[in-house]
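Excluded from the complex is one protein chain; the other protein chains are retained at their positions.
Showing chain A:
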Amino acid sequence: MDFLLGVLSVMLQQFAGIFFVKIVFDHIHALNGWTFYEILFIYGIAATGRSIHHIFFDNLWTLGWQYIRPGKFDRLLIRPINPLFHFIADRLQQDGFGQLFIGIIVIGTAMPHLGISWGILEFFILVIMIISSGFIFVAINLFFATLSFWMVDSLPIVWTIFNLSDFARYPLTIYHKGIRHFLTWIVPYGFTAFYPAAYFIKGSGFERLALLTPVVAIFSCIIAYWFWNRGLKAFTSTGS
């Protein structure tokens, strides 16, 4: 019952966002040259990528207030496994399956309308793109959650940064140049949805940049993990 409620609520939340786009597109034909299905496709990749984060890495949200503040984190440090792995594996969030489900449906709906033929290679690239998208979400959250080691609870910061991903639900071309660069090179939410989607949209002009998505994902994860280790060191040397 509670599982169903969780899944259903996330699906409804996603659906509200899609419905909004649909309503707007009932009145216009294209948004800055992007069609309804293209927007839907971007949305679907964002949702699916985020679901990876939501299902497996949801515990990142709780580092400050559930682990460091009550002193629960010290327990992880004395165990003979990687504390990050232990911390992440502490919880699997089933509610995220609702998002995964919606994401796949949305992608499936949009796919036939993009004007490209889907072969094995395209599917393979799509899967790689989605996994990369998920890990960019993870890396960004991990990076800012790590600040908790110095300030006890960085949740307000993590949450604010996470809200930046709202920008990524629409084509980055509608924004001011400054915002676009920020979301591409500083906090790379652009690579969680828009660029991967643009790879499959002919004539979008971003096909080359889109190929960087897995590279950006790996690079972000390395930086975040390096930062995490620094945080861990700072934490253990001040703590007991």
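By our rule, a residue touches a chain if its C-beta (ideal position, glycine included) is under 8 Å from a C-beta of that chain, and two chains touch if they have at least 3 such contacts; residues count from 1.
One rule holds for everything that comes next: contacts and distances are computed from a predicted model.
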{"item": "\"ABC transporter permease\", \"FAD-binding protein\", \"Acetolactate synthase\" or \"NADH-quinone oxidoreductase subunit M\" - which is the UniProt name of the missing chain", "value": "\"ABC transporter permease\""}
{"item": "Contacting the left-out chain in the complete assembly, out of A:Tyr170, A:Phe191 or A:Phe206", "value": "A:Tyr170"}
{"item": "Touch list for chain A against the chain that is not drawn", "value": "1-3, 5-6, 8-10, 12-13, 15-16, 19-20, 23-24, 26-28, 30-32, 95, 156-157, 159-160, 163-164, 166-167, 170, 174-176, 179"}
